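Please read the structure below before turning to the comments.
Complex shown without one protein chain; remaining protein chains in place.
By letter and in written order, the chains are A, B and C; residue numbering begins at 1 in each of them.
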Amino acid sequence: MNKKKIGIIGATGYTGSELVRILTNHPDVEIAMITSESRAGELFSDVHPFLQGIADQKLVSINDIDNYELDLVFLALPHGVSMDFVKRFNDKKFKIIDLSGDFRLNSQEVYEAWYKINHIYPEGIKKAVFGSPELFYNEIKEASLIANPGCFPTSAILGLAPLLAGNLIETDRIIVDSKTGVTGAGIKAKNVNLYSNVNDNFKAYGLKNHRHTIEIQGILEEVSGKETIIQFTPHLLPVDRGILTTIYVRPTEKMDETTLKNLYASFYANAPFVRLRKEAPAIKDVRGTNYCDLFVTYDERTNMVIVVSVIDNLIKGAAGQAIQNMNIVFGLEETSGLKLIPLNP
Amino acid sequence: MNKKKIGIIGATGYTGSELVRILTNHPDVEIAMITSESRAGELFSDVHPFLQGIADQKLVSINDIDNYELDLVFLALPHGVSMDFVKRFNDKKFKIIDLSGDFRLNSQEVYEAWYKINHIYPEGIKKAVFGSPELFYNEIKEASLIANPGCFPTSAILGLAPLLAGNLIETDRIIVDSKTGVTGAGIKAKNVNLYSNVNDNFKAYGLKNHRHTIEIQGILEEVSGKETIIQFTPHLLPVDRGILTTIYVRPTEKMDETTLKNLYASFYANAPFVRLRKEAPAIKDVRGTNYCDLFVTYDERTNMVIVVSVIDNLIKGAAGQAIQNMNIVFGLEETSGLKLIPLNP
Amino acid sequence: MNKKKIGIIGATGYTGSELVRILTNHPDVEIAMITSESRAGELFSDVHPFLQGIADQKLVSINDIDNYELDLVFLALPHGVSMDFVKRFNDKKFKIIDLSGDFRLNSQEVYEAWYKINHIYPEGIKKAVFGSPELFYNEIKEASLIANPGCFPTSAILGLAPLLAGNLIETDRIIVDSKTGVTGAGIKAKNVNLYSNVNDNFKAYGLKNHRHTIEIQGILEEVSGKETIIQFTPHLLPVDRGILTTIYVRPTEKMDETTLKNLYASFYANAPFVRLRKEAPAIKDVRGTNYCDLFVTYDERTNMVIVVSVIDNLIKGAAGQAIQNMNIVFGLEETSGLKLIPLNP
Partner (left out) sequence: MNKKKIGIIGATGYTGSELVRILTNHPDVEIAMITSESRAGELFSDVHPFLQGIADQKLVSINDIDNYELDLVFLALPHGVSMDFVKRFNDKKFKIIDLSGDFRLNSQEVYEAWYKINHIYPEGIKKAVFGSPELFYNEIKEASLIANPGCFPTSAILGLAPLLAGNLIETDRIIVDSKTGVTGAGIKAKNVNLYSNVNDNFKAYGLKNHRHTIEIQGILEEVSGKETIIQFTPHLLPVDRGILTTIYVRPTEKMDETTLKNLYASFYANAPFVRLRKEAPAIKDVRGTNYCDLFVTYDERTNMVIVVSVIDNLIKGAAGQAIQNMNIVFGLEETSGLKLIPLNP
């Protein structure tokens, strides 16, 4: 089989470097083009020197895109910028996987309310498929535009979907307490990711109004089929990568440990990247991989279900899940190029 | 005024070294005796070399206690061991502040159910006052035996007391999601505090059955005057010191931001170590100090109150609060020797 | 005694916040003025929120300096900027302690060669005393302008001075291999102190041409009285604070362990902040304090002397040593306000 030709738009961030890192060893595709407006003409490894000798492609401008025959393009751009390119590429033959937040919400109105900017391409919102393979495998297979899920939403949605699909919990106050590594804030130096503000430290942020709240809520309402209220609080961990989400919900009916475990085992029976764990997992258990590890338990004393969910925010929460979606779109093995093993310690 | 004479039982752990660190600069007391059975005869600074030239007291055996005239004794011992000494010291003239969990719960039955060991001195449980100065100042003033609060309970109780004292929230599912630094696990090397198991990592532990659950619940039932159910989940942070607790509760009546802020301001008007913060605090904001920083906010969208509480687990969560209690017992200024300023960064 | 009145020029950096942190509890002085051009009108604790309730002084512009009667001023400004104010304050009655590198070198020529900018106040270079109390106590006592030493130079000079003063080592290749915490790079977010560039990482930088090379070399030539060549390599540690310097030199005559230990003990007999350690010290042993801990040993197999030196770069390497110099200038106890105890862990 001919290798599929891939374009990566946006080379300087972590998402770009992770896409390249994983695709370099992917057996079925090849990177045909990497763009960067600020660093065009330099090598990819000039921007990411640890990739010297591994990824020395020359960076080009996005304006040169028509020089390349591409099967699929990843957009590794900030929200607000990404929609511009999705619109511009509307009539291209390649598939698009957008890693920004621009096409993940249900409507222009909701987007503009939570992102506080105008959406210039609402048709894209309608066309886009939410790229969560464990929930929307068939839709992804046929999609031409995939909105790759956010990092927090990936961990929360996979943790809650079985309960909501089964209509087994109260939906008026689902507590989603998440803790993320610093790379979630991007590669640009700013106060929030200044070493001494993070090291040996920990804090909550974005209380009540983090944009991922509405992304989680929107998708889970699709899953549950009814109004679902998410209380979402992110916190900043002194770690590079990883998200751990702790979820608290109350069952609507009698629950027990075995029922709960069976529910998850059955729901994820065909999901190669969901591992159901015997003990509460740690984020290093999935570091460098596309796994989402889940632990669920029922507390009889309080009549609550607790779910612990961990992912690598840059992989299952971004580049890895995007490649998983690419594999599905191309009809490849879902795990192709993604048999990554955790780097631990 | 003559300086009060202090004994410290148990020198090798973090609690012991923090007590010494703080008391060394305390203007109104002096350390008369430090005991260690395993290191008797050595210097305190042999055990904690960073205190060379600062705390070079010779360690003695607890069997020599009658050689010293003491006004107050801190027990810095593991639970299960501590009760033994409290019983033994029953007829001594000195006051006792016990930093273990042995006398914090309401009854022998509850203790034995959660700690899974027999309590050999149930009379002590009745006699002991729970050493939370913001709640039980008057009782502490008169106490001869003080059960110094646990670290997680300190952060949770101070975060919730105003709401429960005012009878303003539902008490059937109070979510207490806590994150602690590693020193909470003690100074002995074991898998849980092995560097590479903690660094760049994060995990939940003790789900459903951590002993601090019942300590929090017991005290908050005293505050609320009714059954109160706590869902408590601790997590392990890759930091040395500090606890951040995120609390989720539903108001029973109409709530708004101003009412909420005023409630806390009024409740803690005379509490020198509680700082009400304008933004969600970080654990480094209180590192090395006896502060408990609180941030409270109301989410109209979800009708939930969220509280973020941070302390230094070794100080406000252990040695510092113990010294605060000592100050009260001795009729000293509550802040004497405790005007510690955060080490940040 | 009336408290001495202190001005601090430059409030937003780590040096400013450490000066305030330490002076707040200093018994003999008071902070009369803190300036910041960018944040004038705000509170000091708006800039450093962890000091809320502790240091709530209003920040003023440096142009208001004549409204204050000051005994001494600390300049906590970048090099290149500082010299401007030293010149401007030339005729003021207050003493000046400059924490920048502008007045530490021997001559305008050397300064301009290593700093690559013009020096606008060469008279100041002549007037300034190098603020290393262990070497220049008497000169500091009489100085009106003190050039506070750099962080790396403090650790290197204290490690080497006894050997060079005694003319005991070869001076043609003194190896100074230093490792510093991130705060040495300042409080402004940039790539070098971006969390994920530092965490779980380590690198050398500034090979061959770091400016502290010439500062170390200049002072040590004063000490040795002859040409002295320093090979200095700094490295960046994933820690907030602390410098550890490892030094390798060859004795010119027969050496042994006892002679070496005695030499240091005698040289530092009256230095309250130098601790001679029995084992190689760690940087956390001095964290939050003004100590310089030294360990020296002789390797018979290789005929080399090895010195390990640790300081807290923000304290003995900056603010603390500046306050030590202030104490000497004012005729106070050298340790006044500086009886800081290490925060460890």
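As a convention for this text, a residue touches a chain if its C-beta (ideal position, glycine included) is under 8 Å from a C-beta of that chain, and two chains touch if they have at least 3 such contacts.
Since the structure is predicted, the reported quantities are computational estimates derived from the model, not experimental observations.
*Asks:* With the full complex in mind, choose from C:K3, C:K190, C:K203 or C:K278 the residue touching the hidden chain.
*Replies:* Going through C:K3, C:K190, C:K203 or C:K278 one by one, C:K203 is the residue touching the chain not shown.
*Asks:* For the chain left off this view, which of C:E123, C:D256 or C:D299 is in contact with it?
*Replies:* C:D299
*Asks:* Check each of C:H235, C:K261 or C:K339 against the chain that is not shown and name the one that touches it.
*Replies:* Here the residue in touch with the unshown chain is C:H235.
*Asks:* Can you say which of A:R250, A:K284 or A:K316 touches the chain missing from this structure?
*Replies:* Checking the options A:R250, A:K284 or A:K316, the one contacting the hidden chain is A:K284.
*Asks:* Quickly run down the residues of subunit B that touch the omitted chain.
*Replies:* Residues of subunit B in touch with the missing chain: 182-183, 187, 189-191, 193-200, 238-240.
*Asks:* So which bits of subunit A touch the chain we can't see?
*Replies:* Against the left-out chain, subunit A lists 14, 17, 21, 24-25, 48-54, 183, 199-200, 240-241, 275, 277-279, 282, 284-288, 339, 341-345.
*Asks:* Touching residues of subunit C against the unshown chain: what are they?
*Replies:* 173, 175, 177, 179, 196-197, 199-205, 207-208, 229-231, 233, 235, 237-242, 244, 246, 248, 250, 280-284, 287, 297, 299, 301-304, 306, 308, 345
Note that in this section only the chains that are shown with their structure count from here on.
*Asks:* What is the identifier of the chain with the smallest separation between its Cα mean and the overall Cα mean?
*Replies:* B
*Asks:* Find the two chains joined by the most C-beta pairs in contact, please.
*Replies:* More C-beta pairs are in contact between A-B than between any other chains.
*Asks:* Can you check how far apart subunit B and subunit C are, centre to centre, with Cα atoms defining each centre and the answer in Å?
*Replies:* Those two chain centres are 37 Å apart.
*Asks:* Measure off the straight-line distance from the CA centroid of subunit A to the CA centroid of subunit B, and report it in whole Å.
*Replies:* Subunit A and subunit B have C-alpha centres separated by 39 Å.
*Asks:* Measuring centre to centre with CA averages, how many angstrom lie between subunit A and subunit C?
*Replies:* 46
*Asks:* Going through subunit A residue by residue, note those that touch at least 2 other chains and give them in order.
*Replies:* 196-197, 199-200, 238-240
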